[in-house]
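Partial view: only certain chains, each at its native spot in the assembly.
Chain lettering (A, B and C) follows the sequence in which the chains are written, and residue indices restart at 1 in each chain.
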Amino acid sequence: MALAIPPAELDTQNQAYFDKCVEKIGFVPNVLQAYALDMAKLNAFAGMYNDLMLAPSGLSKLEREMIAVVVSSINRCYYCLTAHGAAVRQLSGDPILGEQMVMNYRAARLDPRRRAMLDFAAKLTERPHEVEEDDRAVLRKVGFSERDIWDIGAVVGFFNMSNRIASATDMRPNEEYHVQARAPKV
Amino acid sequence: MALAIPPAELDTQNQAYFDKCVEKIGFVPNVLQAYALDMAKLNAFAGMYNDLMLAPSGLSKLEREMIAVVVSSINRCYYCLTAHGAAVRQLSGDPILGEQMVMNYRAARLDPRRRAMLDFAAKLTERPHEVEEDDRAVLRKVGFSERDIWDIGAVVGFFNMSNRIASATDMRPNEEYHVQARAPKV
Amino acid sequence: MALAIPPAELDTQNQAYFDKCVEKIGFVPNVLQAYALDMAKLNAFAGMYNDLMLAPSGLSKLEREMIAVVVSSINRCYYCLTAHGAAVRQLSGDPILGEQMVMNYRAARLDPRRRAMLDFAAKLTERPHEVEEDDRAVLRKVGFSERDIWDIGAVVGFFNMSNRIASATDMRPNEEYHVQARAPKV
């Protein structure tokens, strides 16, 4: 049973944001509904999320979503696996890739860049205190820049946050995610 | 060796923020220096941080800092243990409490409210997928409201993020923290 | 890359079995193809599997498949999660239930019987040496008979075997599973 917190009244800007969600994807993601308990918190969350996942980066949007799912798989976060699993299926046009990120990313046939990226994400999630210079060196070797490493760390960090807020509050994903992008793109 | 990312030029608002840091605490925390690689990211981080740790809440500022340190202790994050350990010492006037949060919060003689709060924080950090309604029930029983539970989850989540960004980028704390508030307040 | 073991020649009985698979579900499951390296091993595996999952039992076929997926989720077995996740979706007519078993069974709203069954399965998978009389007592309390407990243990055991054989040999699921039963039954 999710936390019983009444939503605050949406301010104009966030009302527009929510309207745009409905227009573009047909619904307002439940994580945003949950943060609507407080406009300042909604702004802080949406601001960080949109910068992180959508702003220009050496990581493609798909790569950022792949990291999101791998982190959420380790933390077994039902909300994030559902929502971001759908995003991987959609952005890649490859529903099997989405499933592999949810189940065990090691089963996917990835190029060395993406494999190194996800190995780093897994270690940073499971044993952050053991991440050291050698781990960054592996990323550099497959072509990631200093700034890319920051971005990988930031996405890993963000979903380690979101996974825990979702678990703490029993956040439930919109059912729409489950059916999205199940057929391979041709 | 920290990531070699040149800082962006500070915009006016953030220059003022950094100046105010120097004025009030004598230095700019290295985490802000690190985020200064990009004004949008700096704004997103500082916005979320300040709302989370300073805005009105059913949790006192000290309680939020105690959570920060307990989470960072589990993740063994040198940066956050140093900076937020100092904050616990300062806000509580009790340097031993700060040390206990760093070393093992179970060694502190806490009232049932704070003990339940930190047990929840520890479980949410270590085994987020096992946090369920029963865990929230324990928090309610010691007096936390629905909104307080959100706030606990949000602080736990935030430091699970920060700890990992600090580890990923080898962020190092300002040396000033180490000597702060070592003497008990009288 | 899966093990490069040439299949043995199928004997008449197994040829018929494989033909029946194609007729009924459109393909021969890759696990059977893999065991076709040796007729004795194929017979032993199929014999045990069919008895376990299809013979009369106090556990419904859906319940046995739910256990299969929960065990495979803990062991992160790509093959079994794919094949048996599809089976849960199909038998339950509830694609979301299938996803929850894959992601984190604690997120599903289960009745006490099924929850106890899956908690037992999880503990028996993760910490078999700590399973004791108290754990069986919980199962009895929600209505399972002595024989049902045997059957739960046997299904948990079987998938702890299969998961490891799949990992050891890099067994890959037939792609057909991914699209099966994605739409809720009406």
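Heads up, the rule we're going with is that a residue touches a chain if its C-beta (ideal position, glycine included) is under 8 Å from a C-beta of that chain, and two chains touch if they have at least 3 such contacts.
This structure is a prediction, so every number in the text was calculated from the model and none was measured.
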item: Subunit count for the whole complex, all chains sharing one sequence, 3 displayed; value: 6
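Criterion: only the chains that are shown with their structure count from here on.
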item: Euclidean distance of C-alpha centroids - subunit A vs subunit B, Å; value: 22
item: Gap in Å, rounded to a whole number, between the CA centres of subunit C and subunit A; value: 29
item: Subunit B and subunit C: spacing of chain centres that average the CA atoms, whole Å; value: 43
item: Touching two or more other chains - residue numbers and ranges from subunit A; value: 76-77
item: Subunit A-facing residues of subunit C, complex; value: 73, 76-78, 81-82, 95-96, 99-100, 102-104, 107, 172, 175, 178-179, 182-183
item: Residues of subunit B defined as touching subunit A within the complex; value: 1, 3-5, 37, 40-41, 43-45, 47-48, 51-52, 55, 75-77, 120, 124-125, 128-129, 131-133, 136, 146-147, 149-150, 152-154, 156-158, 160-165, 167-170
item: Sites on subunit B touched by subunit C in the complex; value: 129-130, 132
